[in-house]
Every structure is written in structure tokens, then in C-alpha cells.
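Only one protein chain is missing from this complex, and each of the others stays in its spot.
Take a look at chain A:
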Amino acid sequence: MSKKVITREEWEKKLNDVKIRKEDMNKLVMNFLVTEGYVDAAEKFRMESGTEPDIDLATITDRMAVKKAVQCGNVEDAIEKVNDLNPEILDTNPQLFFHLQQQRLIELIRNGKVEEALEFAQEELAPRGEENQSFLEELERTVALLAFEDVSNCPVGDLLDISQRLKTASEVNAAILTSQSHEKDPKLPSLLKMLLWAQNQLDEKAAYPRINDLATATLEDPAI
């Protein structure tokens, strides 16, 4: 099947004909900074570009404090902060609450506090499993950590990765955003996904200069 070939010259001309407003781009950037929680950057960007954030920057500081606490492994502190921010969040989000408790257990194990970890698992995590059957599987995985001598090399060792902390931190962040009626995901990733999808669709019909590296967004000539 012969595909239509579009040269770089033609392509760039077409691109130039498409008009994008600067305000829209600024809003996208602001949305990204705010959702991800880059307070200082958002504040500076607001001053320099005059773009108004769609959320009160003060609330971002609180949210970021929570996220940071989780990322550093201070889960108890994070829980306190969330409850100060909005006591409803953890009361109405059983899954999030479970994941935070789970993270607490992981941190206790990481720090070698086995006795305390056992006690915590018994007192705090077991009841979660009782209250909600769907948590049992994850609960078992987490408690399994206690069974191994060499935790970092056991089958459930991935729970000790920093990535697990980031996952939990992200979940908390999303919950706080939702409680503030804000969307939990920034718009930018969706746009990029749309771009990749559109390119894939077009690939079936034409050869054209593609963006293969999202980070640089350079056009690469079509293979002829």
C-alpha cells in the first residue's frame, strides 16, 4: 500500500498555519506546575506571565508538605497533616488510608524495628483487612516482608523501593486535589498522549516528519 509522502517543507508550512494562543500555553504550564505542586515556580510564573492559577497557591503549600512527608517516609506526619487539611479525606477514602498504613509498616520494617512492626501490623493493618476484604491480598504481601531475613531480596522486596513511596505520595496528592474540586491529573500528559495517538493513526496513511522524542520535540524526516 503506497502511502502519501509529505516533505519537511510541506509539513512545516502546514504547522505554521496552525495558530495557538499564548494564553492557552501559559494556562497549560500553570496547570502543570500547580497540579504537580511546584509552588515557588507557580508563584514566579504567575508574576512573570500574569497567568492566574486555577487554585489557591496557599493550598498547594499544604498539599506539598503532605506529599513530601510521604516521600521521606514520615507517614505518621503525613497523616496528621492530611487530617489537619481536611479530616474527611481519609475518613471517606478507605483505600488511601490502607495504603498509608501499609507504607507505615514498610517504613518500620525498613528501619529494622521488627517488634514495633509486628505490633503495628496486628493493631492497625489487620483490622483494615477485616473491615474490607479487598485489602486482604495486599495485606498479606506486606506482612510477608516480616517473614524474610534478607528483605531487599525477597519476592515482595519491591515494596521497599522508593517507587512505592512515590506511588503512595501520588495517591495522597490526587485525593487532596479531588477534595479541593481540582482535577488530579495535569493536562499536559494528556496532550502528549493525544499527539502520539494521532501520529500512530497518521502512520497508516502517510510518511511525514515525526516527533519521536517528546523531550526535544524535534521533527525527524520521513524515511523514504
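We adopt the following convention: a residue touches a chain if its C-beta (ideal position, glycine included) is under 8 Å from a C-beta of that chain, and two chains touch if they have at least 3 such contacts; residues count from 1.
The rule is simple: contacts and distances are computed from a predicted model.
Going by its UniProt record, the hidden chain of the complex is named "Armadillo repeat-containing protein 8" among "SWI/SNF complex subunit SWI3B-like", "Chromatin structure-remodeling complex protein BSH", "Manganese/iron superoxide dismutase" or "Armadillo repeat-containing protein 8". Which of A:6, A:41, A:90 or A:154 touches the hidden chain is settled by the complete complex: it is A:90. Of the listed positions A:118, A:144, A:160 or A:188, the one in contact with the omitted chain in the full complex is A:118. Within the set A:10, A:40 or A:80, the residue that contacts the chain not displayed is A:80. When the whole complex is considered, the residue among A:131, A:161, A:203 or A:220 that touches the unshown chain is A:131. One chain of the complex is left out; on chain A, the residues touching it are 79-80, 83, 86-88, 90-94, 97, 118-119, 122-124, 127, 130-131, 180-181, 183.
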